[in-house]
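A protein chain is absent from this complex, but the other protein chains hold their places.
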Amino acid sequence: MDTQVFTFIMIILPIYLVSLLLYLIRAFKGPTISDSVLSIDAFSFAAIAVMGILSLFFKSLVLVSIAILLSVWTYALDVFVSKYLEKKEMGE
Amino acid sequence: MNLKKSIVPIFLAFVVYVVFSGSLSIYDISTGIVVAIVAGLLFSEILVKNVSKSLSLMRLGHLIRYAFYYFFVAEVQAHLDVIKRILNPKMPINPGIVRVPYEVSSDYAIVGVAGSIINTPGTVVIDIDEEKKLYYVHWIDVSTQEPGKCRQAICESFEKYLTKVFD
Amino acid sequence: MIDLILTIIGEILIAVGVFCSLVASIGMLRFPNFFVRLHAATVGSMGGSFLPIIGAGLIALGSDFPDKWMFFGGLIVAAIIVMLVSPAGSHALARATHRARVAPVEPKVTDHLKEDEDEKEGEKD
Amino acid sequence: MYELILIDVFLAVISTVALIFTFLTIMQKDLVKAAIYSSIESASYLLVFFLLMSPDLAGAYVAIGIGIYPAVVFFLIKKTERYEDK
Partner (left out) sequence: MNTKTVISLLVIISSLLAISYAIADQATGVIPQTGLRNLASFYLENTLNPSNKSYWTASPEATSAIVWDYRGFDTFFETSVFYLAIVGCTLVFELYEPPKSKTTKQTELGLTIIVKVITKIVGILIVCVSASIALHGQLTPGGGFQGGAALAVLPILFIITMSRFALDRKVNDTSMIIIRALGLCGIGITVILPLFLGFITNNNAYIIQNQMKPDALVSLPSTIADKMMGGSLWMLNVSEYIAVGAGFTLAFLLLSLPERSFKKILEEEKYATY
C-alpha cells in the first residue's frame, strides 16, 4: 500500500471520530428512548465504516467479520426496543 | 420438502459463503456445499412461494436494471436534498405523515418498495395497512396531501421497476 | 493501472461517506423531533456507512494484500447486510414509537396515520 | 509517528466515553434507559478492542454485550417493573 492512501486514512479518521461523538451526544440527550436507540443505530453503522477503514490501516483482514456481527446485533437491539414499546408480550 | 423450491436458496447461500470466505480452495467449496444445502433446505419453505418466478432469469435482469437506477439516480437525488436541508441555517423542513397507496401485490414487491422508500433519505414508511393497500409515509417536505400525487412523488418510479421483478 | 483506478474510486467513496456521516450527525443534533431525525439517520446509514465500506473494499482490491479477495468479500457482505438491516430497524422503531405515542410528531403539517387510528378506535367503542 | 498518536487519541476518547456511559448506567433509575446506556458502553468498548487488535475477544463481546445482555434485560423488565425504587 502506498503512502498516499495512508495519509488519506489519517485525514479521514478524526472526522469520523467527531461524527461518532456527535451521535453519542444525541444518545445522551435524547428526550425519549427511541431517540437514544436511533442514535445507537447511527453510531454502530458509523463504527462499522470505521472498522472497515481501520482494517485497511492495520492490513489485517481478520477484523471484518466483527463488523457484520455488530450490524446484525444492532438490528436486534432495535427490534427488542420496538417490541417493548408495542406493549405486547415479548414472545408474541 | 420440495427440491425445486430450494434451488435458489441453496445457490444464494453458496454464493454468500464463498464470497465471505473469499477463496476457491477445495476446503471452502466442499464445506460451502454442505452449509448451503443445510441452510437452503431450512429456509426454502419460508423464502420461496412460487418456484417458476424464482427461477426466471428475466426477472434477475430487471433487478439489475433497477439496482442501477436506484443507486445512481434515486439515492443521489434524495441525499443531496436532505443534506441541503441539514446544512441550511434556516432548516427549511415541512414534515408530516401522508397516505400513499400502492399497487403491487406480492410480499417481496411490497417489502422492496417499502425498503427503497425508507432507504432514500427524506421518506420513511411509518406503518403499512395491507388491507387498504396503504403506506403511511413520514415525508420531510409535504408538498401535497392528495394520495395520488403523493404516490407519483414518492413511490411510482420504484413500483414501475419492481412490478417487473417480483409480480 | 487498474489498481490505481480502483484506489481512486475507493478514496472518492470514502470521502463522500465521511462527509455524509458528519452531516448526518449534525442533522441528528439539529432536527426537532424523533421522526425528522429518522431522515438524518438514513443519511448516516446509507451514505455514511454503505459507501465507505464498499470504498474500503475497492482500495483493498487495488492493493497488494496477501488475502485481498477475502477482505473484499467480507466487506461486500457487510455492506449488503447494512443495506438490508437499516431500513427494517428504523421502520420497526418508528412504528412502535408512533403507536406508543412516546415522541411528539410536532412540528407537522398533517398526521394521517393518527387520524386513521383514531377512527378505528372510535369504531371499536 | 503521527499514526500512533492518532490511534492513541482515538483510544483515549472512546474509552473515556465508555467510562461516562458506565457511570450513567449505574446511576440511572429507569431500567430501560440503563440497558440502552449499557449497550452504548459495550459498543464503545468494542471499538477499543478493535483498536487493540483482539478480534477473538471482540467477537464474543459483541454478541454478549450488545445483543444478549440487553435482550435478557428487556425480557425481564417486560415481566416485572420498569422503574427502580417504586
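Letters A, B, C and D mark the chains in the order given here, with residues in each chain numbered from 1 onward.
Note that in this section a contact is a pair of C-beta atoms (placed from the backbone, for glycine too) under 8 Å apart; a residue touches a chain by one contact, two chains touch by 3 or more.
What you see is a predicted model; the values in this text were computed from it and never measured.
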| query | What are the shown chains in contact with the chain that isn't displayed? | reply | A, B, C, D
| message | Among B:Y17, B:Y66 or B:Y102, exactly one should touch the missing chain; which is it? | response | B:Y17
| query | Taking the full complex into account, what residues of chain D touch the chain not shown? | reply | 19, 22-23, 26-27, 55-56, 59-60, 63-64, 67-68, 71-72, 75, 79
| note | Touch rule applied to chain A and the missing chain gives residues 61-62, 65, 68-69, 72-73, 75-76, 79-80, 82-83, 86, 89-92
| request: Spell out the interface residues on chain C facing the chain that's missing from view. | output: 77, 80-81, 84-85, 87-88, 91-92, 95
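Just so we're on the same page, only the chains that are shown with their structure count from here on.
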| If you tally contacting C-beta pairs, which pair wins, B-C or A-D? | B-C
| message | Using Cα averages as centroids, what's the distance between chain A and chain B in whole Å? | response | 22
| Measuring from the mean C-alpha position of chain A to the mean C-alpha position of chain D, what distance in angstrom results? | 12
| remark: The distance between the C-alpha centres of chain C and chain D, rounded to whole Å, is 22
| request: Two or more other chains in contact with one residue: find those residues in chain D. | output: none
| query | What positions in chain A touch 2 or more of the other chains? | reply | 20, 33, 37, 65, 74, 81, 83-84
| note | The answer for chain C against chain A in the complex is residues 7, 11, 14-15, 17-18, 21-22, 24-26, 28-29, 34, 37-38, 40-41, 44-45, 48-49, 52-53, 56-57, 59-60, 63-65, 67-68, 70-71, 74-75, 77-78, 81-82, 85-86, 88-90, 92-97, 99-100, 102-103
| query | Any idea which chain B residues touch chain C in the complex? | reply | 16, 18-23, 75, 79, 82-83, 86-87, 91, 93-99, 114-115, 118-127, 129, 136, 138, 140, 142, 145
| said: With touch defined as at the start, can you tell me which chain D residues reach chain A in the complex? | reply: 2-3, 6, 9-10, 13-14, 17, 21, 24, 32-33, 36-37, 39-40, 43, 46-47, 50-51, 53, 55, 58-59, 62-63, 66-67, 70-71, 74-75, 77-78
